[in-house]
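Only a single protein chain was left out; the remaining protein chains are all shown in position.
Chains here go by letter, A and B, matching the order in which they are written, and residues are numbered from 1 within each.
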Amino acid sequence: MKFNNINVQISPKAIIGANVKIGDNTVIYDNVVIGDNSIISNDCIIGEPLNDYYFSEEYENPKTIIGENALIRSHTIIYADSVFGKNFSTGHRVTIREKSKFGDNCRLGTVTDIQGYVEFGNNCWLHSNVHIGQQSKIGNFVFIYPYVVLTNDPTPPSNICVGSTIGDFSQIAVGTVLLPATEIGKHCLVGAQSLVGGKYEDYSLIIGNPGKRIKDVRDLKSRETGESHYPWPYNFQRGMPWEGEGFDSWKKSNGYEND
Amino acid sequence: MKFNNINVQISPKAIIGANVKIGDNTVIYDNVVIGDNSIISNDCIIGEPLNDYYFSEEYENPKTIIGENALIRSHTIIYADSVFGKNFSTGHRVTIREKSKFGDNCRLGTVTDIQGYVEFGNNCWLHSNVHIGQQSKIGNFVFIYPYVVLTNDPTPPSNICVGSTIGDFSQIAVGTVLLPATEIGKHCLVGAQSLVGGKYEDYSLIIGNPGKRIKDVRDLKSRETGESHYPWPYNFQRGMPWEGEGFDSWKKSNGYEND
Partner (left out) sequence: MKFNNINVQISPKAIIGANVKIGDNTVIYDNVVIGDNSIISNDCIIGEPLNDYYFSEEYENPKTIIGENALIRSHTIIYADSVFGKNFSTGHRVTIREKSKFGDNCRLGTVTDIQGYVEFGNNCWLHSNVHIGQQSKIGNFVFIYPYVVLTNDPTPPSNICVGSTIGDFSQIAVGTVLLPATEIGKHCLVGAQSLVGGKYEDYSLIIGNPGKRIKDVRDLKSRETGESHYPWPYNFQRGMPWEGEGFDSWKKSNGYEND
């Protein structure tokens, strides 16, 4: 229903892989490379030209690389000069600025806004309406929930831009703000609507305004089971590479022995 | 100005009522039913196919029913398999996922994001940029203000999904987060930027982080009048079915005797 080749524009300088579908009203700009078996749905813009395009006659669009098996939902705008691993997917109306780097198996929810100059590892899942400021650096298996904002300017407005870092397997719950230069370790859980600055060791449960480490996540008991849900990879497998195998077995053969 | 029949696609399997207008660049997918006298503005997607569409050759689009007198503003995306009562309206860029059920006279503001598997009664008004998680259940005459988020996973990430419930006539002010399984009674007011979990009786005023019931809303005096504005239906009539008649008279003949 979506792929009628109506009002589609594809630059002759784009490289489109095998078995790629491109939806109606979508535009693919110069020097975009789309991996095999990808789906770019309707009304998307891939390789959106950078600011200089509007003002320079000699503008040349930088390369944009989207890995195989991508699923980009409608109205998504991806600026040129970004790189995405395989199995990348987005909801609707996602905006991703230039110099964004995503590993494999990342997912971004509807209206999420990536400001560019950021780096994500593999298997990061961002829910709807997440805002990632420039210079953020995110590990692997990090989940970020709706209306979370990562900031970078400690004394606005200024020319200082220091992003936050988030370690592997950490979770940032809904409505939380990370102040500039925040460092979240591995396997942390940041509670909903927290305002967090500073540096936190692995396995921290961080909540509040101002946010504080209140305990080790492994000591956080679930109401349902009476045991801790964390580290969550032992208790959640859907869509994860250890699905079926279990985290314990998987981690040993995948470089996460210490997690 | 909007209805020039330019770049419009309407499935032959859609059923379009009498006197319906459909804006330019809008797509109506299979098995959509649109009630009489509705307006679907430009650049909308009605009956957006579910995820299976991308991966199954046998995909059949479920039914989507939009009641009479709808006004859907531009760039709204409504997934298949949802049902809307009469007089439904949206702002721009609203996203509504599958298995959403709305009663009559509901309004959703710009960029609002309904995650699907939710149920709303009649006369609910959601302002801009509201996020409703799956399994939320909302009564009648509930107003939800910008940047409110209803969540559903108590130990993220997990396979548990327990939405919140909100009773008739309750108001959720701007920037508030409802934690999973929150139960808000009838005629409650939840203050701005609160973080709310637990269960609240009717007529509660709930504010803060963490949110607490601090008084009965009927004891909340207005600065302007010195009297309580709540229960608000006695003091606000615009667009309500008791407009002209008054709430006291209306409620007796409409099943709200006890409100």
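The rule is short, and it goes like this: contacts are C-beta pairs under 8 Å (C-beta built on N, C-alpha and C of every residue); 3 or more make two chains touch, one makes a residue touch a chain.
All values derive from a computational prediction rather than experimental measurement.
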item: Among B:I34, B:A80 or B:A173, residue touching the chain not depicted; value: B:A173
item: Options B:F120, B:Y147 or B:F247, residue touching the unrepresented chain; value: B:Y147
item: Of A:K2, A:R93 or A:R213, the one touching the omitted chain in the full complex; value: A:R93
item: Sole contact to the chain not displayed, among B:T110, B:S136, B:T151 or B:T182; value: B:T110
item: Chain A residues that touch the omitted chain in the full complex; value: 7, 9, 11, 25, 27, 29-30, 43, 45, 48-49, 53-54, 61, 75, 77, 93, 95, 111, 113, 115, 129, 131, 147, 149, 151, 154-160, 175, 177, 179, 193, 195, 209
item: Contact footprint on chain B, counting only the chain that is left out; value: 1-2, 4, 6-7, 24-25, 39, 42-43, 71, 74-75, 91-93, 110-111, 125, 128-129, 143, 145-147, 171, 173-175, 189, 192-193, 208-209, 222-224, 229-230, 232, 235-236, 238
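Assume only the chains that are shown with their structure count from here on.
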item: Centroid spacing, where centroids are CA-atom means, of chain A and chain B in whole angstrom; value: 28
